[in-house]
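For reference, the structure is listed below as structure tokens.
Here the complex is missing a single protein chain, while all its other protein chains stay put.
And then subunit A:
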Amino acid sequence: MNYCLYCDEGFYETVSWSFVLGIAGEMHFCEGCSSSLERIEGEICEICGRSFSLFPEQYRQENRCNDCIHWEEDVNWRGVLVKNRSLYVYNDFLKELISRLKYRGDAELVMGFRQEFRKIYQHEFKGFVVVPVPLSQERHYERGFNQTQLLAELLGVEVEHALERVLHEKKQSKKSRQERLEMKETIFELANNSKLVYGKSVVLVDDVYTTGATLRQASRVLKEGGALQVSSMTLGR
């Protein structure tokens, strides 16, 4: 008997051929919770990795969604983020789950995604330097951990803390008008060990890709630090 990592309901693994052969995946969630997780499959936007099946045709042009087309039209942001890949659709269930992970502080929940998250890394970003999106010191102390770091550690490779998050209040005054107009908010800056990304391909790890703005901010800072190219992977999209 297993117990669901999310709802603690007891359940049995379904016996299939892969189970008998010992190549079946780890089962962390009960059937009910598993079925509430919508895996992103089939046609996706080649940049942000959103599923086209849930997306009205008119918001798409060929293999890109309109949001990404806008990003790429902007000279400031073109090519900053090569691509993003996500595991699940950011539906109400995943929203609840991520909020329990982040705000309630249930660190153990990330274990349910180890196998699938690794697969994405192996298929799409093998050999890339893994950098979690950082929290500010205050937020980090409040939560006790950084959920993106936990997700990054699932990948089984060295995790590099190449970025630091700076406080908005502190930096607000330092910004020039030009910078503000260009949306060059300084949320992130390079950490001491940022040399590790120089000349490398980097994959950022975050919990959710929503507008893509945060990930692009982080990515730009890494590129300024000499990263060759930056992509990202997240749990939800």
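Annotations for the structure displayed:
By our rule, a residue touches a chain if its C-beta (ideal position, glycine included) is under 8 Å from a C-beta of that chain, and two chains touch if they have at least 3 such contacts; residues count from 1.
As a convention for this text, contacts and distances are computed from a predicted model.
Missing chain, UniProt name from the options "Phosphotransferase", "Sugar ABC transporter permease", "Multisubunit sodium/proton antiporter MrpD subunit" or "DEAD/DEAH box helicase": "DEAD/DEAH box helicase".
Note on the undisplayed chain: of the listed residues A:R64, A:H140, A:K195 or A:K223, the one touching it is A:H140.
Of the options A:A107, A:V166 or A:A213, the residue whose C-beta touches the omitted chain is A:A107. For the options A:D8, A:E41, A:E73 or A:D92, the residue in contact with the chain missing from this view is A:D8. Remark: the residues of subunit A touching the chain excluded from display are 3, 8, 100, 104-108, 140-141, 143-146, 150.
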